[in-house]
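Removed from the display is one protein chain of the complex; every other protein chain stays in position.
Chain lettering (A, B and C) follows the sequence in which the chains are written, and residue indices restart at 1 in each chain.
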């Protein structure tokens, strides 16, 4: 599955989308990314995720083909 | 002494300034005008006065040469 | 800055005038002539002022607002004379470092203006009658 990256997360990981092995939930994805990118762990802990352009907390299930995005704390305005 | 009139008070009295015999205080002026213009008494009761462009309540003394104005409830904006 | 005017209020220019490099927030309020007041249809309004006192009170409101919030720039402008439906009768533009300040300062200034400044409006109703507006009287 693909995960879209933005802002500092994208800069630290060095790509605007990454491929990760399929996981069942957002919580699992968060933990997987924290292991895979330990230098981004602090930001990952504070970040939100979106599934199909809707905020998704850790217990949300990721269905096949969903668009998943990692959203660091927003600062628009 | 002269009293400046505005809005409905001016229309009811029919002049934009009137001469009244000198009085000591705003309260006296208010009562005098209510006697002199009984058809304006209701509005006079609800109106403010100004002395030298400053709101003046009934116990304010009117000094010689002061600019006195009758101010019906305001509705700017 | 405060202004009474008989011309159309140039609120675009006002917005530009309050921009400041150290202010991240601008709030502009416009009061316009509405077509309905309750059930009655307004076709126009006439505004009159006690001009010298109105300018003095507007200047006091500017000063009070600057005391309470870190205002970069503030302009209060009120139009007088005959206004048609849709015309802008009053405009307040404020810049502050942060948005909460700008909202509060602008709201305070227009609330005080409506409470304190000796300006009166006369309704011109669609049935041809006119009526001075004196809240509470």
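Here is the rule we use: a residue touches a chain if its C-beta (ideal position, glycine included) is under 8 Å from a C-beta of that chain, and two chains touch if they have at least 3 such contacts.
Not measured: the values here are computed from a predicted model.
Colleague: Which of the visible chains would the unseen chain be in contact with across the whole complex?
Modeller: A, C
Colleague: For the chain left out of this view, which of C:33, C:117 or C:133 touches it?
Modeller: With C:33, C:117 or C:133 as choices, the missing chain is touched by C:33.
Colleague: For chain C, which residues reach the chain that was dropped from this view?
Modeller: 11-12, 15, 19, 21-36, 85-86, 97, 99, 102-103, 106-107, 110
Colleague: May I ask you to list the residues on chain A that touch the chain which is not drawn?
Modeller: 4, 6-8, 11, 42-43, 46-47, 50, 53-54, 69, 71-77
Following the convention adopted for this analysis, only the chains that are shown with their structure count from here on.
Colleague: Roughly how far is chain A from chain C, centre to centre by C-alpha average, rounded to an integer in Å?
Modeller: That gives a centre separation of 48 Å.
Colleague: Where the CA atoms of chain A average out and where those of chain B average out, how many Å apart are those spots?
Modeller: 71
Colleague: Determine the centre-to-centre distance between chain B and chain C, using the mean Cα coordinates as centres, and give it in whole Å.
Modeller: The answer is 25 Å.
Colleague: Out of chain B, which residues touch more than one other chain, so two or more?
Modeller: Within chain B, no residue touches at least two other chains.
Colleague: Counting only residues that touch at least two other chains, what does the list for chain C look like?
Modeller: Within chain C, no residue touches at least two other chains.
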